[in-house]
Each structure stands twice: as structure tokens, then as C-alpha cells.
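Note that one protein chain of the assembly has been removed; the remaining protein chains are unaltered in position.
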Amino acid sequence: MELLQLVIGGLANGCIYGLVALGFVMIYKSSEGVNFAQGDMMMLGAFIALGFGNTDQMGLPFGLAVMCAMVLMFGISWGVERVVVRQIFGQPQFALVILTIALGFVFRFVAGSIWGYTPLVLETPFAGQNLRGGGIVISLADLVTIGVTLVLTVALWAFFAFTKIGLAAQAASQNQMAAYIVGVPVMRVNSLIWGLSGAVATVAGVLYATRGAIDPNIGLLGIKAFAAAVIGGLGSLPGALLGGLIIGVIEPVAGRYAPGELAKMSPYIIMLIVLVTRPGGLFSQIQMKKV
Amino acid sequence: MSLLDVNDLAIHFGGVKAVDGVSFSVDEGEVFAIIGPNGAGKSTIFNLISRVYQPTRGTIRFDGQNITGFKAHDIAGLGIARTFQNIELFDHSTVLDNLLMGRHTHRATNFVQDILFLPKVRREEREHRRRVEQVIEFLELEAYRKKMIAGLPYGVRKVVEIGRALAIGPKLILLDEPASGLSVEETRDVAFWIEDMRRDMGLTVLMVEHDMSLVNQVSDRVLAVANGQPLAMGTPAEVQAHPDVMAAYLGTGAAA
Partner (left out) sequence: MRVVFKTSYDKDIDLHEHGQSRAKIAVLLAVMVALPFFVGNYYLAEAANTLIWALAGMGLMVAVGHTGQVSLGHAAFLAIGAYANAALMNAGLPFLLTFPIAGIITGLFGAIIAVPAVRMSGIYLAIATLAVFVIVEELVILLEPITGGVGGIMAPSITIFGISFDRYASLENFYWLCLAVVAIVTWGYANLMRSPTGRSFLAVRDSEVSARALGINVTRTRALAFGLSSGVTGLAGALMGHYIGFFNYELFSIFISINLLLVVTIGGLGFIQGAFLGAILITAVPQAISIARDNLVGIGIDLSGIPGLDTMIFSLILIGFIIYEPTGLYGRWLKIRTWFEIFPLARKDMFRRQKSYLKTERMK
């Protein structure tokens, strides 16, 4: 029973990792770049929602506040792509890694300057509500998290698999020049994907905030989410969610049955095991180059 | 005596039989060409010999030694050098360094000696440079010695890659489409070089080539493959006249 309780809490946690990981995967799918600022975008999204929603700030209704935050974060991420990321178009992957690490620091600084470094609580309609049944307690926040994550994953997967823009984005990640030549507006698609990933990050941030207080350093969660995305294989949306769930469940279970430090290491140990056995993740897309 | 013996070689990728039952042997000092339409499995044969791929069945013997189980990095040491169809040079190094990298199998120093740059390292370096200069002279690359690969035109890169293979000091050189993308003059140079490699350096040459005039000019024997299977083997003229080869290139109607 206790294990089941841990697993359910872990699944909800894992969904948040999964959501941030989805952001990584989206950008990876469209430009094969890795956005290390994804965790900080989540943080910023959560704070913006807080700024719109909390009664001592703008005091909008919760749903409206989240919508506004998503739109604003879409705009911010879209703008970051337009103004900064686009400048290094064509440079190797590594450049984007460094650039986004730096961007993450900038986001953190901005959030810290506006909202300070003391933890704040986002006011949500489902705070403190629990469902009970068969000796297990499930918080409403956990249920909402799991539900929203599933819906978003399916929606994004459909976006990449079926829509014209989604396919164009995938084409651009394979070969930018060729995508150009066949008429894909590579730049515009990239901006759009960045914007979308900002909106997804906001959702992740809001869900994270329903489970506890937030401060500008929660963006470091991005590292764990990155591990999730890598376990899944970076290029796969369902893989990212699966990776997130694996990490989310392992953590509390290891924390219960193993010493604390080992529990903290567990996501990374799992990721290393996956990488050593399958260097491209569980849903690997790496192929041998033809020579 | 044959230098390279390929016996019943096959590799299947999933259900695709990329190479299926190819056998041939290359004699010492011979220029042997493999021809065939696109996708026939020519480059795959090269990749099997240089151990990039593991064959599904069959054996490869070099100099009497079965090399089928060898690692890709063990092949150069035996004296087999290769070039690549789509040029795989070290783009951010100079031509000279690229050629020096070709001398890797001859290094006699370990990393500790290298870090201390003992006199032995210097002696070895001088010898490497002397050998590399011979290659530079042979291929007339003097003007490009200190140029970065990334800025060189396609034709020169192609030549540098041949040079890098020669720097290994091989017995057998595998040339993967040495003339593709080259102008008529450049192709003629390649033909002369292949002749010289055989005559002056005593090399055995195995090449994959589409340019039939080059094949006719330099090769002693030709193997034609299609769909991973051997079609015909013999002198260039014999192979070109073979009905199966004509069918493979021109369609079945032409053979009838």
C-alpha cells in the first residue's frame, strides 16, 4: 500500500519531468538543438502565472491567469528565438548548449529581480483537496497533473505526426538546407516551435507550483527533466514522458528504501545505465553514417 | 598469388540483402575494379573489407590471413588503406596534418614520450615528415601543405584523401569512386596516379568506379555487381560485353 502511494506521487512528479522533457524534445525535433534553459523557462512560466493570478499581484482568476501566462511565455520564447538563438543558426550543437545555459541564468536573474528569491506559493483552486479510496490518498493536484500531461503529450505527438508544420519542423532538423530548398520556412518554423515549447513549459511550471512553493532556482529541475528526455531518446515525445515517469517513480521509491544520497543519484544512475547500453536512449534515432 | 581473397561474402540489413554471395580475389600488383549500378552494393563491399560492417556470412582473407573478425582499426596496420565516397577528411586540420595522421600505424612512441617530446619522438617525426613529403610530391600537393581542409575545393580534397591513404604505406589501397565529381583533367590525373601506384610503388589497387573510361584505362580485371550479387568478372571489355551486365545497366530489353 505504501509502495502504491509512493508510485502515484512519483507518477505525478514524473509527469512534470515529462512535461519539461517534452519541451526539450520539441526543440530537438525541430532544430536538433538542445535548450538547456527549458527548466528556467518552466520557472519563469510559473512565476508569470503567479504574477497574473495571485491575489496580492494582479489577481486574475486562475484559469485566465494560466492562459495569459502561456500566451506571454509563448511570446517570450518566440522572441528569444528570433532575437538570440537565430543568430547562431548553423553553428554546431555545442554553441546552442552554451547559449541556452547562459539564457537560463538570464531568466533566473529576471525572475529573481521581479519576484525575489524567497519561495512563493501559487494560489490554485485545487490546493489541499484530496481523494481517498482503499487506503490511498490522491491529491487533486496530482490527478490534474497526470491528466493534463497525458492530453498534452498526445496533442503534441499528433502535432508532429500529422500537421504540416510539425512535419516541416522534423524535416528541418534533418537537413536545414534541403528543407529550405523544398520550401520549408525553417526560421519561422523554429520560432514557432520555441514559442510552443515556452507555452508547454508554462503548463509544467504551473503544475509544479500546484505541488509546492516556487523560487527562481527550481529551474535546476531541468537537469532531471533532461535526464528523462535522454532516457527516452531525445527525439521521441512518448519516450520523454516515459523517461519522466521512470525518474519520477524511482526517486521516491529509492528515497524510501535506500540512503538519501543514493536516492538523489538514482535518476542519473538510471540514465547512465540506459546510455551505456543504448547510447541513443530507449527510442534511439541515431543511425550509422553511411560511408 | 592473390593478396585479397573474398569468399561468399554476404550482409543483410534486416530483409535487404545488400551484398549476397560475392566472391573474388585480387592478385598482388593488380588493379581490380568493381562496377555496377547505384545501390548494387559496391561501397558495402568496401565497408565489409575495411570492417565497418560485420558480414552475415563469408570470409575475407588478406595476405593469407583471415581478417573477417578483425576490428576496423586493425585493418590499416595490415597494410590496407581506403578512401571514402563522400570524402572523410579531418576538416579542421591542415593538409600536412591530415597526411601525418595517415602515419598513425607507424608510430613507435607512446603518449608519455610524446608529452615529454623525447629525442626519439623528434626522430620519428622527421621520418614521418620525410615520407609524407614524398606523397605530397607524388600528388603535387605542395601548394596546399599548410591549408585547412575546410577551405579547399572538392577536387583537391579528393586528392588529399588519396594522399592520406598512401601515407599509411599500404600494400592494398581501396579507392571508393576516386573520379566522382572530378573534371576530365582531374580524372586523367587520377588515372596516371593509379598507374604509378601500381608500377612505381608496387601497390595493389581495388576500386569502385562509375566512370567507365577510367575503368577501361587502368584496370586489369573488373567485377560487375547488381543487387548485391556478382554478374560477371573478367577484363573490362569482356565484362562490358556480358549480356547480364548490359541488362543490369540498360534494362532487360537491351539484352535480348
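In this document, chain identifiers A and B correspond to the written order of the chains, with residue numbering beginning at 1 in each.
Just so it is clear, contacts are C-beta pairs under 8 Å (C-beta built on N, C-alpha and C of every residue); 3 or more make two chains touch, one makes a residue touch a chain.
Note that the coordinates shown come from a computational prediction; the quantities given were computed from them, not determined experimentally.
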| item | value |
| --- | --- |
| Chains shown that the absent chain touches, full complex | A, B |
| Residue of B:D74, B:E137, B:D196 or B:E238 in touch with the missing chain, whole complex considered | B:D74 |
| From A:A12, A:A65 or A:L103, residue that would touch the chain that is not displayed | A:L103 |
| Contacting the left-out chain in the complete assembly, out of B:D97, B:D220 or B:D244 | B:D97 |
| Hidden partner interface residues of subunit A, rising order | 31-32, 34, 84, 87-95, 97-99, 101-103, 105-106, 108-109, 112-113, 117, 173-177, 180, 223, 226-227, 230, 234-235, 259, 261-262, 264-265, 268-269, 271-272, 275-276, 279-281, 285-291 |
| For subunit B, residues in touch with the removed chain | 50, 52, 71-77, 81-82, 84, 88-93, 97, 100-105, 107, 109-111, 114-117, 121-122, 124-126, 128-130, 164, 168 |
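The rule is short, and it goes like this: only the chains that are shown with their structure count from here on.
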| item | value |
| --- | --- |
| Rounded Å distance between subunit A and subunit B, as computed from the means of their C-alpha atoms | 48 |
